[in-house]
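Below you'll find the structure, written out as structure tokens, and then a few comments.
For this view, one protein chain was removed and the others were kept in their places.
When the chains are written out, they are named A, B and C in that same order, and each has its own residue count from 1.
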Amino acid sequence: MIKVGIIGSTGYAGAELVRLLTNHKDAEIVWYGSRSYIEKPYAEVYGNMFKLVDAKCMDDNMDELAEQADVIFTATPQGLCASLVNDEILSKVKIVDLSADFRLKDVSVYEKWYGIEHKSPQYLDEAVYGLCELYRDEIKGARLIANPGCYTTCSILTAYPLVKEGLIDPQTLIVDAKSGTSGAGRGAKVNNLYCEVNENIKAYGVATHRHTPEIEDQLGKACGKDIVISFTPHLVPMNRGILATEYASLVPHADGSLPTKEELAAAYEKYYKNEKFIRLLPYATPTETKWVEGSNYVDISFKIDERTKRVVMMGAIDNLVKGAAGQAVQNMNLIFGLPEDEGLDLVPSFP
Amino acid sequence: MIKVGIIGSTGYAGAELVRLLTNHKDAEIVWYGSRSYIEKPYAEVYGNMFKLVDAKCMDDNMDELAEQADVIFTATPQGLCASLVNDEILSKVKIVDLSADFRLKDVSVYEKWYGIEHKSPQYLDEAVYGLCELYRDEIKGARLIANPGCYTTCSILTAYPLVKEGLIDPQTLIVDAKSGTSGAGRGAKVNNLYCEVNENIKAYGVATHRHTPEIEDQLGKACGKDIVISFTPHLVPMNRGILATEYASLVPHADGSLPTKEELAAAYEKYYKNEKFIRLLPYATPTETKWVEGSNYVDISFKIDERTKRVVMMGAIDNLVKGAAGQAVQNMNLIFGLPEDEGLDLVPSFP
Amino acid sequence: MIKVGIIGSTGYAGAELVRLLTNHKDAEIVWYGSRSYIEKPYAEVYGNMFKLVDAKCMDDNMDELAEQADVIFTATPQGLCASLVNDEILSKVKIVDLSADFRLKDVSVYEKWYGIEHKSPQYLDEAVYGLCELYRDEIKGARLIANPGCYTTCSILTAYPLVKEGLIDPQTLIVDAKSGTSGAGRGAKVNNLYCEVNENIKAYGVATHRHTPEIEDQLGKACGKDIVISFTPHLVPMNRGILATEYASLVPHADGSLPTKEELAAAYEKYYKNEKFIRLLPYATPTETKWVEGSNYVDISFKIDERTKRVVMMGAIDNLVKGAAGQAVQNMNLIFGLPEDEGLDLVPSFP
Partner (left out) sequence: MIKVGIIGSTGYAGAELVRLLTNHKDAEIVWYGSRSYIEKPYAEVYGNMFKLVDAKCMDDNMDELAEQADVIFTATPQGLCASLVNDEILSKVKIVDLSADFRLKDVSVYEKWYGIEHKSPQYLDEAVYGLCELYRDEIKGARLIANPGCYTTCSILTAYPLVKEGLIDPQTLIVDAKSGTSGAGRGAKVNNLYCEVNENIKAYGVATHRHTPEIEDQLGKACGKDIVISFTPHLVPMNRGILATEYASLVPHADGSLPTKEELAAAYEKYYKNEKFIRLLPYATPTETKWVEGSNYVDISFKIDERTKRVVMMGAIDNLVKGAAGQAVQNMNLIFGLPEDEGLDLVPSFP
């Protein structure tokens, strides 16, 4: 039985980890970390866990945690994990960091976009980017996983095969993403009040959102060059879900003809055919966030627009599952040699 | 492996049965009945089931179904099950009827409230009211289960111990219930359009809702006399959940003193202490539908109002789970001698 | 042109005052008070007012305000208005207090339910309860108006004629009320975050909500005796609206017969026939909050339940209009001798 410690267990991503691990056969939570609710019964913070979790919230003591746990999930704001991790801790325990601290290999890019100093850049090389479908083998032997961002997971997986196969021009890529409000976290802010979010939609972080370099980094690796993309997140009045609508120009063949839908479909099949958590919808079927709610699925679809010579790619995930806790559990399963889908047989809930 | 047929598998309750049974270890669905979508792949009707269900929808042929299945769930409007069931079918297959056809023992009450003729009143005596916490033993040997209504499940369980123990006067009982919109079904009606329901709340069926006699019937049995109650359902802009707020006058002791909260709590404990799916919240903690979403739990709480000498009881369920499909599976488990919670270890999802 | 000062103009009720007064022919706002946003342009706090309001937010200086304004609206938490008002101020300016400070004539009741000391009980006698339909004449000459609470406005008006005419037994009155989330204010609290409120319904303040004594006070006056009632508010996932579902036993005639629907309708007509802002719906038509959204209307309906000998009364208002700012403007109109509906010809918005 894998012993799990969670730092930040009372945020929405942390709470989703608790939900998923409660039904995981080979893992048990031994530490419900929450600096805001120390000593408070966890089920008083999250009433849904009444009778399911008896434990109280504990402080974020990573040294102590390293003694008691086999794996630590840090579901905390950027900066915290990097400030706590050290050689001794890494020698004792695996870390799956749900924050951004180890996602970008270039420390200067991190410091520019996040505006804070990186406290342990020495681990950037070692850290493995935990997008399981792309880095499965590296994850298996890793001690430190950088769990990808929610927007990035959806944005990257939706475009990856077409970028990798050179079917689209990555410099033309525009990602227009829409997220449910749980992505904004559980902090008590006026902007996230019910009456401010409900019956409203808006963009935010236009041309400055921190998930941008993460997408550029990974898709740049896929095509072997530095790229810049447009990424615009939007806040949608719903609890969960990310929808990415992605636009890119198709790269014509030598004879000037455009790639066909069969060619594009083949590219998706090539990379995702055997991926349990990726569902390739029939051609041109719009993805819907509701179809993946509560599950670890990524739904992907695309449509060619002959008129503009672009392809519109569509991806949908549950931001708290595949975009955070589900992927973290998937990483844990890989690290410990468990079946990759253990605890993740989650059937999407409708309605 | 229990072979399951579902008649009405594309309504919301039917779809929830599919969701729950997909993860049930000892059952498999062999028949996805849906008169509206015959021959259409089920996953085209419910995109959440893409890659999870390969089957096509089939017609509602109960004779054929009785050959192929061990149990049939009828998630259909009232009247259908009663019109189809007969001795031969009941000799071959168990039936869990999610409609109202066999819930009321008195056929005249059924015909008055539902306004239709009952087509097989000869089975009313045999049918067992499938409120598992109250009729567990009878369910175990039954061939025909009348799965309770969603409002009734919540309303009855919330008040039952206090009625049964004579702590409240059942004639003063007022049930003010609030339901998410999935309770209204998937029929294409203007009243259920997004823009009509959203940002709105209203009562409906005031003093005439068909779940009224079902509540009166069961709580009347509990106190051993005929009772009439006030029951008012409301439509709430949310997908799932029923909240019942119930008011009743406390019955004073012989010395004129009111029952204490400890006495009331003891009554609840007496009946529900060992019930896995009933969670008795700490005194006066309001129940919230969100805390039970997606699960088979019934959350119950109460508060004494010394000023009015009334008790306010509060109950919450997910109308599609404990109020329909979850309870139906719980009934199936009891009928077939499986662990009662098989396939029902559903952790409520938040947010 | 009446000069208006608003203390608390950046709360939801204050913002609604701004919306309504912007289109009021005979009033202009000269002071946008907001302690939290001093010096910030009002339109940066409320983007909807961009190009409509040029002013900046100002501190809450009631002495200064009394010099500049003809009327002050205090849309602030309880305690503030009572702590600021004095003879000099009242000699210069009219005050419409949207808080609870002057609603209850009995200072001990106020202090018990609100848990704070009343700082100027000497004005309780003078203050007029600003429920315009009941206190129109007193309001006309008043300097200090206690604008009623949102729940109370709806709850009282819905039951008043039947209580006044002795058609129902007020001691049996149960008010089950449901409110949109703007009633919870704009404070940054976890409980009011989008993800906590959305897809959820719950009761709160059970048997302890502060609007209870206000309802009891007014309906007690109507029937000429002290009464206690049950009042339970609920939080509904919508921005605006209050729905009150009220239950009471009908008082039989001397011959034992129950009052008829015609008799009840006549009582409503007697008091409300000429009231512009009260709409008596056809018999038994459920009121819907959406039908009054954005307007100053109170929609009222009722249905007799012969079985239980009770009547179910239903009322609906927009909590920010008739439940707060609209009624405050109606009070201002009465005080200054303007047409009562000036600035209040608001057509409900649907959808």
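Quick notes on this one:
In this text, a contact is a pair of C-beta atoms (placed from the backbone, for glycine too) under 8 Å apart; a residue touches a chain by one contact, two chains touch by 3 or more.
A quick note: this is a predicted structure, and the numbers were derived from the prediction, not measured.
In the complete assembly, the contact with the undisplayed chain comes from B:N192, out of B:N61, B:S83, B:Q171 or B:N192. When the whole complex is considered, the residue among A:L52, A:M238, A:I278 or A:L344 that touches the unshown chain is A:M238.
Subunit C meets the missing chain through residues 12, 15, 19, 22-23, 46-52, 182, 199, 239-240, 279, 281, 285, 288, 290-295, 299, 345, 347-351. Where subunit A meets the chain that is not shown, the touching residues are 174, 176, 178, 180, 195-196, 198-204, 206-207, 228-230, 232, 234, 236-241, 243, 245, 247, 284, 286-290, 293, 303-305, 307-308, 310, 312, 314, 316, 351. What subunit B contributes to its contact with the hidden chain is residues 12, 181-182, 186, 188-190, 192-199, 237-239.
By definition in this document, only the chains that are shown with their structure count from here on.
Computed from the mean C-alpha positions, the centre of subunit B lies at a distance of 38 Å from the centre of subunit C.
Between subunit A and subunit C the centroid-to-centroid distance comes to 46 Å (mean Cα coordinates, whole Å).
In subunit B, 199, 239-240, 288, 290, 293, 351 are the positions where the chain touches two or more neighbouring chains simultaneously.
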